[in-house]
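Just one protein chain is left out here, and the rest sit where they should.
Labels run A, B and C following the written order; every chain starts at residue 1.
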């Protein structure tokens, strides 16, 4: 699990570089997210590389949202691949998250 | 397989006495029906005892209908149990056969 | 074939079928008189789990599918010849029943079988259609030892 971070003004876009976010990597993901969640308020997850997410991956992303929300921040998601979007819809997470087609729309939504 | 025959004027009601009409008994059924089909024109099958019919049973009943129709006669069916009616509907035989709730209605339908 | 299976097949008529956890097996001969035993076997498999509330209607449908499958094996796969074996294995789940019918006769490619004619002009050709429409899954396979399997799954809840 390697996360890529780019800042656009006060919005941090985190790109998940691996193509999988399942129970085998979710621990790493959470560890790598911890400092980011501590320092940032406006975060976008760019998930364009991620072809596979399982329930633990959904749970981890949800956990990020909750952490940010608790501090007055927010998390937006963008560029979901087809199978990942299907999973989000299955577990009704499209109603919990703001999901955007691409990074620009997600970043722009903060302003 | 034992068939019971009762005549109501020119209508012959054939009661299938066994509770099964499947490939294991359909040969006997056809054999026992042969003389009846030769001598009768208006036939009712009372199927109230029959709890199980398979595709070969449906085929045998269809064969009786065709034999009678070819001679200008007709076959009506009555008193189908739930699973047997379900099968007739599955293979659309409720559109081929005149099916009646009870014997009286089936017999009466010939007059 | 091993003798244990034969033994189970002999005993099932009198006592509850041999139970291996939630698995049941029976060995049938390629004889249409075995159809009744096939249906009884399904009824037993449906009753094996205390919390397996398979509706009577679903049990009937599974019995119908198994009857059609056994008949096809006897008449088509074994060409009506006696003395051949059909092994039936049931696995019961709270969620449904899986029935595998194994035989060593001619395999069928179900995609080559035409759909039935429903206009009353044909007295046969309904069997595979009935099977497909009476269970939730049907699969046909053949392994390298030429053992054919017809797999049927019926959900408890419709």
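Operating definition for what follows: a contact is a pair of C-beta atoms (placed from the backbone, for glycine too) under 8 Å apart; a residue touches a chain by one contact, two chains touch by 3 or more.
Quick caveat, the model's predicted, so the values are computed rather than measured.
Asker: Can you pull out the displayed chains that the omitted chain is in contact with?
Answerer: It touches the following shown chains in the full complex: A, C.
Asker: Check the options A:20, A:36 or A:105 and report the residue that touches the missing chain.
Answerer: A:20
Asker: Can you list, in ascending order, the chain C residues touching the missing chain?
Answerer: 20-23, 51, 91-96, 98, 109-111, 136-145, 147, 149, 151, 153, 155
Asker: So which bits of chain A touch the chain we can't see?
Answerer: Within chain A, the residues touching the omitted chain are 20, 22-24, 52, 54-56, 58-60, 62-63, 65-66, 82-83, 86-87, 90-93, 95-96.
We take it that only the chains that are shown with their structure count from here on.
Asker: Any idea which two chains share the most contacting C-beta pairs?
Answerer: Greatest number of C-beta pairs in contact occurs for B-C.
Asker: Averaging only over C-alpha atoms, locate the centres of chain B and chain C and give their separation in whole Å.
Answerer: The answer is 27 Å.
Asker: Using mean CA coordinates as chain centres, what's the gap between chain A and chain C in Å?
Answerer: Comparing mean C-alpha positions, chain C is 49 Å from chain A.
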